[in-house]
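A single protein chain has been omitted; all remaining protein chains appear in their positions.
Take a look at chain A:
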Amino acid sequence: MVMQPASTELAERTAAVISELKNLEGPLIPILHGVQEEFGYVPQETLPIIAEALNLSRAEVHGVFTFYHDFRHHPAGRHVLKVCQAEACQSMGSDAIAAQIKQKLGIGFHETSKDGAVTLEPIYCLGLCACAPAAMLDGEVIGRLDADKIDEIAEEIRS
């Protein structure tokens, strides 16, 4: 992949995130979270800027960025739906629930719908294991998923 030089605007926004968090002990993860909050994902071009500000090598920053499941390499859809696929949810049929959701949205896990409305992801436990099967839509928790709730989710995504 060819590295695009960072645009001034991107560089400025990145620098603003960095300057706010730089004085923390071990600031790299908070900064990556901050950059993702700012742009919706972590643009490749921000990595050298972060590296330079923290006096790290690009390889180090890249290594950290790629280690964690949370950090996105590409923009996500307008909504992000995470469906729990861990054991407690499995015991309540999360497999079948995931299949219904995939069919309803027309996408699989780790995919974004063509209209950019939604990104679908598996997640391993939301701490809602006594309210299984569970999911999270844009940070909002949903328990005891069933066909009706899937319809509601689909509606919210479309609106």
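Keep this in mind: a residue touches a chain if its C-beta (ideal position, glycine included) is under 8 Å from a C-beta of that chain, and two chains touch if they have at least 3 such contacts; residues count from 1.
Everything that follows uses one rule, which is that contacts and distances are computed from a predicted model.
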Message = There's a gap in the complex where one chain should be. From "Spermidine/putrescine import ATP-binding protein PotA", "Formate dehydrogenase iron-sulfur subunit", "Cytochrome c oxidase subunit I" or "ABC transporter permease", what does UniProt name that chain?
response = "Formate dehydrogenase iron-sulfur subunit"
Key: From A:R58, A:H74 or A:R144, residue that would touch the chain that is not displayed   = A:R144
Query = Which listed residue, A:A15, A:A76 or A:C129, touches the chain dropped from view?
reply = A:C129
Note = Hidden partner sits against chain A at residues 24-30, 32-33, 54, 63-64, 67-71, 86-92, 123-132, 134, 136, 139-144
